[in-house]
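Data block below; observations after.
As you look at this complex, bear in mind that one protein chain is not there, while each of the others sits in place.
We just call them A, B and C in the order they show up, numbering each chain from 1.
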Amino acid sequence: MSATTIRTRLRGIIPACVTPMTAGDELDHVGLAANLRAWSETDLSGFLLLGSTGEVVMLSEFEQALVLEVGRRAIPAGKLLLAGCGQQSTRGTIVACQNAARAGADAVLVMPHFYFKGAMTPAVLADHFRAVADGSPLPVLLYSVPQFTGVPLPPETVARLAEHPNIVGIKDSAGDARVLDLTRRLTPPDFRILTGAVHLVLPALGAGMADGAILAAANVAWEPALAVEAAMRRGELAAARTAHRRLMEVSDVVGRYGIGGWKAGLQARGLVGGLPRPPLPQADEQARAQIAAVLATAELDPVRR
Amino acid sequence: MSATTIRTRLRGIIPACVTPMTAGDELDHVGLAANLRAWSETDLSGFLLLGSTGEVVMLSEFEQALVLEVGRRAIPAGKLLLAGCGQQSTRGTIVACQNAARAGADAVLVMPHFYFKGAMTPAVLADHFRAVADGSPLPVLLYSVPQFTGVPLPPETVARLAEHPNIVGIKDSAGDARVLDLTRRLTPPDFRILTGAVHLVLPALGAGMADGAILAAANVAWEPALAVEAAMRRGELAAARTAHRRLMEVSDVVGRYGIGGWKAGLQARGLVGGLPRPPLPQADEQARAQIAAVLATAELDPVRR
Amino acid sequence: MSATTIRTRLRGIIPACVTPMTAGDELDHVGLAANLRAWSETDLSGFLLLGSTGEVVMLSEFEQALVLEVGRRAIPAGKLLLAGCGQQSTRGTIVACQNAARAGADAVLVMPHFYFKGAMTPAVLADHFRAVADGSPLPVLLYSVPQFTGVPLPPETVARLAEHPNIVGIKDSAGDARVLDLTRRLTPPDFRILTGAVHLVLPALGAGMADGAILAAANVAWEPALAVEAAMRRGELAAARTAHRRLMEVSDVVGRYGIGGWKAGLQARGLVGGLPRPPLPQADEQARAQIAAVLATAELDPVRR
Partner (left out) sequence: MSATTIRTRLRGIIPACVTPMTAGDELDHVGLAANLRAWSETDLSGFLLLGSTGEVVMLSEFEQALVLEVGRRAIPAGKLLLAGCGQQSTRGTIVACQNAARAGADAVLVMPHFYFKGAMTPAVLADHFRAVADGSPLPVLLYSVPQFTGVPLPPETVARLAEHPNIVGIKDSAGDARVLDLTRRLTPPDFRILTGAVHLVLPALGAGMADGAILAAANVAWEPALAVEAAMRRGELAAARTAHRRLMEVSDVVGRYGIGGWKAGLQARGLVGGLPRPPLPQADEQARAQIAAVLATAELDPVRR
C-alpha cells in the first residue's frame, strides 16, 4: 500500500491485538486467527500485530514471523494490518520492516531505540527514524510510548520527521494532551495522529488533535470505542460522552491488570485470550470476577462465533 | 459567599493574576489595581490573587495582606475574588484563610504541604485538607500543581474530599487529561473542576471534564481564552478550534519565559507588568521582541485604559 | 566569625536539630535550649538550627527569630551555630542572613529557590547564590537537598561558587556519592564538604569526599556518629564499620518515621522531642515501640540531665 493510500485509510479505531498463549506458554496462532476473524466483522479499521500489548518483546524471531503470517491470512483486504517492527538497532529494525513487507503488512510501527536512553538526543533519534524510513519497504508510523521506553518523542522532532515521504503518522501513547496538541499544530494535516491513550479518544477527536486511535482497550471493548469515534464524527457531544464513560469504566477495571487483564477480558467475551507470558502476571480469580462484572455492567456480552 | 453560591458561579475563565513589582523590587499595588480594573471590563468570571503566577512564595506576610486589600477594592462585586492560601503547615494555612475572609475574598485556593513530600500519603493529605476546610471561613478549592509541588492529588483522594461541604472544587494544573477525566467521573456534578492547563481548555470542556479554567495565559490573552469557552458552550467545535490555536500560539511563546514572560506580555498589552522578583529571570530583549511579535500576529493589541 | 576561621572549624559531626513543639502546636523554646545544653557536653562540633529537620518551612518569621535567639544563648562559644536561611526570593534570603548575623550565628546555610524549579538554570542559581553571598554578613554554606527541593546543585556550579570568598562550603544531602566525588575533585581543598546523608559518613570520609557531616540522625544517635568520624580520622576501618552499622540500624528505624520519628527518639533518650507540626504525622504507638527497641539494641540509653 502506498504512503498516500495509507494516509487516507489511517482513521477510526484499531485494536493493539494481544497474542494468545496456551497454558504451556506456547504461541496460540489458531486463537489469534479466530480473534482476527471475529473482530473483522465489526467497523474496526484495522489491526496492530506485534505491538506492546501483543507482547512483542516476549516473542522469539520465529514467533514474530508466525504472528504476521497467520495474521495476514485472517485479516480481510479491506482492513489494515499494521506490524510492530521496533528493534534496538537500526539494522535490526530495517530487517523487521522487510520481513513485515514480505508477510503482507500495510504499514509498520517503529518505536525508538530505548535501552541507552541517555544517548537518544533529538538528532540521534531523527537519524535513526530516517534511516529506518529509507530502508523500510512499507510506510512508517512513529510509535511514542515513553511509559515503557523512557524516551519521549518531542513534537519538534516528530514535525521534522513528518517531512519524510515514507513517515506517514504517529501512534502517540504518551497520553499527554499537551504533546498531542503541539504535534498536531506542528505537522501537516495529512500526517496521521493516532492516540494510544483511551482517555484521550473523545477529547482529542473533539479538539482535532487526533485522527483515530490504536487501543489495547479495543481488544475487549471495541463497541464503545467505535461509538465514541462515530459520535464525534457526527458532532454529537452528548452521545460521545455517554460512550466515553462506558469505555472508560471497562478500561479502568480491565487495564488495571495489564495484558493479563486484556486476555481475561477477551476470554470473557468469548474470544481467545489465554495467558500472558511470565514474568507478566495472570489475572487471578478476583480480577476475573471484577472483569466479568464490569463487562456485564457495560453490556459487553460474549460474542457468537 | 456561601459554598452553594460559589459552586454556581465557579465557571468561565479566571486569570491567575501576576503581582507587578517595581524596578526596585517593591510590590506595585497601584499597578495591580489598574490591571484588575481593566480586566473587570471583560467577560472574565473572576480573579485569582496570590496564586503561583502571583509569586505568592516570593511575598512577605505583609505583602500578601496588601495584595488582598487592594484587590478587593478594585474588583467589582459581580466578579469572584479567589485567594491563594496554601502554606506548609495546617495552622498557617488556616490563618491565611481567615485573613482572606477578613479581606473580603469569595473563596480560597489551597495547595498541599509539599516540602516533606514523602510524608504526604493520601491519608495525611486528606486530614490536612479536611482540617483546613473545617477551619476556613471561606469555601475551599483544592489546588493541584505537581510540577511545582511534587505532590499529586490522586482523584480518589479528591473524590473523598469532595464530600466535605466546604470543599467546592479543584484547580487542576497537573495538565493530565487522565487525571481530569477520573476526577470528573468520581466526583458529584456540582463539584467544580477548573483546569489550570491552557492546552486542556478546549478538549476538557468538550469532553465535559472541566467547568472552566484558571489560567496564567488569561493575564495576557483573555480574548481567545474567553472565545474558546464561549464557543464550546454553544457547541461550535470549529470556532473553538480556531480560538484554541490563537490562544496556544500566544501561550507557547509567552509561557516559555515564565512569569517574566507574562509580565512582559502584560506590559506589551498596555497593562502593568513590571519585573519578576529575583531569582526569577526577567524576559530579555529577544524575549520581549518574540512576545510582541506573537501578540501582533494574534491581533492582541494594547488595551486603552 | 571570619570565612577563614569557619573553614577551619567546619568539621566533625553536627546535628540538624529538631524544633520541639508542645502538644498545643506551640514552639517549645525551653525544650530546645535544654537539648542544646545536653548535646553541648559531647564532642559535637556545632548545631544547625532552622534546617529542614528543624521544620523551618513550618515556622513563622517570629518563631524563626526566637529559635536563633534561644539557640545562641544555649550554645557555648566553642561550638558552631549554623542557621538555615534559604527563602524563595533573593531579597528574603538576604534579610534572613542579616537576622541570623544579628542573632549571633556563625554561618548560614542557604538552599536554592525551588518553587519555580524549571527556571533554576545553573546561571540563575549561580546569580542567586552570589547575590546572597554578597549580601550576607555571615559566611555561606550551600545546601543541596534535591529530595525536598527538586533542584540539584550541579558540581560544576558548586565549583564556580566556591570561588566566592564568602561561600565556604556545602551541606550535600543529595546522598549521591557520584555528586560528592565530583564536587570534591572540582573544588579547592579548603572548601568544606559536609554530607547530610547518614549512609555516606563512613564511605565519604574514607574516600576523602567529605570533611564532616550534618545529620538528622545525630539528634538521637550522636555517639555512633561521633565514633564513625573518630575512627576514620585514626584510619581504623574495622572500628568505623562497626560504629557505622550501629548508626545505620538506628537511622533506618527512626528515620522511617521522619521528623515525627526523630522527635520520638529524642524523647526516648530523655531529651525534649515533642510533636511535629501538622500535617507532618506523629510517630504512633507502634513506631515508638520500634524506636525504643532499636535504641535499646544500640545501647543508646536516656541521658542524664
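We take it that a residue touches a chain if its C-beta (ideal position, glycine included) is under 8 Å from a C-beta of that chain, and two chains touch if they have at least 3 such contacts.
Here the structure is a predicted model, which is why all the values come from computation and not from measurement.
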For the chain not depicted, the shown chains it touches: A, C
Touch with the omitted chain, as defined above, among C:209, C:250, C:287 or C:300: C:209
Of A:43, A:127 or A:284, the one touching the omitted chain in the full complex: A:127
Positions on chain A where the hidden chain makes contact: 25, 52, 57-58, 60-61, 88-92, 113, 115-120, 124-125, 127-128, 131, 147-148, 150, 258-259, 277-281
Residues of chain C (touch criterion as defined above) contacting the omitted chain: 175-178, 181-182, 185, 197, 199-200, 202-204, 206-209, 235, 237, 241, 244-245, 248, 252
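By our rule, only the chains that are shown with their structure count from here on.
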Chain contact topology (line, ring, star, complete or other): line
Chains most often in contact, by C-beta pairs: B-C
Between chain A and chain C, centroid-to-centroid distance (C-alpha), Å: 51
Cα-centroid distance, chain B relative to chain C, in whole angstrom: 36
Per-residue overlap in chain A, given as positions that touch at least 2 other chains: none
